[in-house]
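Right, I'll just put the structure down here and ask away after.
Missing here is one protein chain; the remaining ones are kept as they sit in the complex.
The letters A, B, C, D and E name the chains in turn, as written, and every chain counts its residues from 1.
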């Protein structure tokens, strides 16, 4: 764990996770956890008749792994405030390898003056450098003690 | 599967899922899927020293199960456009039972005139009738053929 | 949930579930749950020397998923009495897609006059329209109040 | 593996497996595999309002583990023909410990004279010595070569 | 369970387990249990740039399954004392089939005269008859009562 105050974050900073290959196992486990057994994820025969021709990962799975990939060292001064503008511009197929890029996009005032809102832009990128998920992650971060 | 056009959705309509108890198993499996082994979810000893005194579910787990609970009959005319304003106003503890309420909140024009944007308000509610997660789910829905 | 009395069931009625592709993951998870690691399910090398040439799903896995696919809306007036004549006429291989067809096959008297026995014929069908599992599901269903 | 011919089985022989405690984990995993998230298994709040007061194991889970507990040494001369009279006389709760007793109950002629039908009575017993599942397991077993 | 005293073990005795095919599922589940998401196991793209060209099983997974394959009948007179010289001479790839050979390698005196140390040599072998894991398993075994 490492304390980082609101002041120490610099807009424009970027970090990128390692890659992770999305497997059939991930999709089957995610269906079992979410209870979502829609044919888009579970029925390879039906998928063959659809535009994408194959099974695709659940949106909640891409969000789960994408956000999970950003988990690094804990900053006890920060906590998640919420997420905005979550989009899935491209599907994720079995065998795709994704990594997550986090960019400090913005720093906003917060109603309590001892904290600020930090906006991280999260982008999940596949092996073709296509963005398959994007969202803004809002964190409440403590300011430096005066 | 059942086709429902944009016109057929009525703002204000609400449906609520059945309940599901969040278990230690869900959290352990979700850590394994997301790769997020933060002590908030995995270290009961450390949690005892924190304000909540116990392990809490991952935000991505609450989102996964909450959204999963809305999966009912498939509407081939609708697809997810994205999510907005995702918030986690209360923590979810092991043993809490959650259900999901979906309200048709708004209908918006879309740039392509044969589709509209449907806004579902998703609220995940615990056994104390507290909201533990809320977001807007945006769907792109086909309009009736003219 | 929706109450349906014994009188409301009509012999000959049929419903069919969506499809689900049986994956290697399902078999590995089922071995882990059942404790059955027989080479028919787990040893691809040995299977190559056998008539089927490949790994096959556990019978209990096909039963679990087949029966699971019949789970729809809950009828609080019905409960499982048992199963009869469970058979596995064809093997299920990794990559097969199965769906379940339920036919109301028979209505029988029960010793308590306020209930009847409903016999559902359950058939699990693969992508070649072959029956891979069949059984009779006996349900105890409350009759209409007089 | 060990070859045992039809002639070598003696009606009345009994063997009993070790015990296994049914956990909340087993139920959550089984819901995920079967897709059956009925409140009887998953909603502790709702269960509290029901006669049993607590969550119960899926029938297909008890069958899966009960049959799995009978898996010992492989007899290449025998294969499952089917199951009859599957019943669940008592519910299985989280924390119950079950073991499986197999009794050679009957030997029947088969249409092909080089095989016979062996009937194993399978009984799953809990820690109170109550039977929670019973069925007849029919096996097709090769006769001794003449 | 079957009691076997220290005296009854004969140096040189060997037994070999059945085979088990290591699947992508095993690796994904093991990452989830261990928390080790290193790219060697999880990132197929990165692996393609490495000498082995493909994902490899975790050492702890090979140890888990290899040791698990030795689990047969319980000997209440024996307990694990430890493991020595654990080595992984070859990688295990997805689709490899492994079996475990156990050889009674040595019998040693123990400081308490009513027990001895039994050394089992454990070798995990793949489908090409290559050793992929080896170790010495030390067991504390009770001697015959005098």
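Just so we're on the same page, a contact is a pair of C-beta atoms (placed from the backbone, for glycine too) under 8 Å apart; a residue touches a chain by one contact, two chains touch by 3 or more.
Note that the coordinates shown come from a computational prediction; the quantities given were computed from them, not determined experimentally.
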{"item": "Chain not shown: contacting residue from D:5, D:23, D:75 or D:103", "value": "D:23"}
{"item": "From B:25, B:64, B:97 or B:126, residue that would touch the chain that is not displayed", "value": "B:25"}
{"item": "Selected residue (touches chain absent from view) among C:17, C:33, C:70 or C:100", "value": "C:33"}
{"item": "Absent chain, residues of chain D that touch it", "value": "18-21, 23-26, 29, 95, 97, 127"}
{"item": "In chain C, positions touching the absent partner", "value": "29, 31-33, 35, 37"}
{"item": "Where the missing chain touches chain E, by residue", "value": "20, 26, 29-30, 33-39, 58-61, 63-65, 67-69, 71, 74, 80-88, 135"}
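What we mean here is this: only the chains that are shown with their structure count from here on.
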{"item": "Labels of chains that are neighbours to chain B and to chain C", "value": "A, D, E"}
{"item": "Which listed pair, C-D, C-E or B-E, duplicates the contacts of B-D in over half of its pairs", "value": "C-E"}
{"item": "Copy pair chain C, chain E: interface residue numbering same or different (half cut)", "value": "different"}
{"item": "Whole-Å gap between the CA centroids of chain A and chain C", "value": "38"}
{"item": "Junction residues of chain C - those touching two or more other chains", "value": "20, 24-26, 29, 37, 39"}
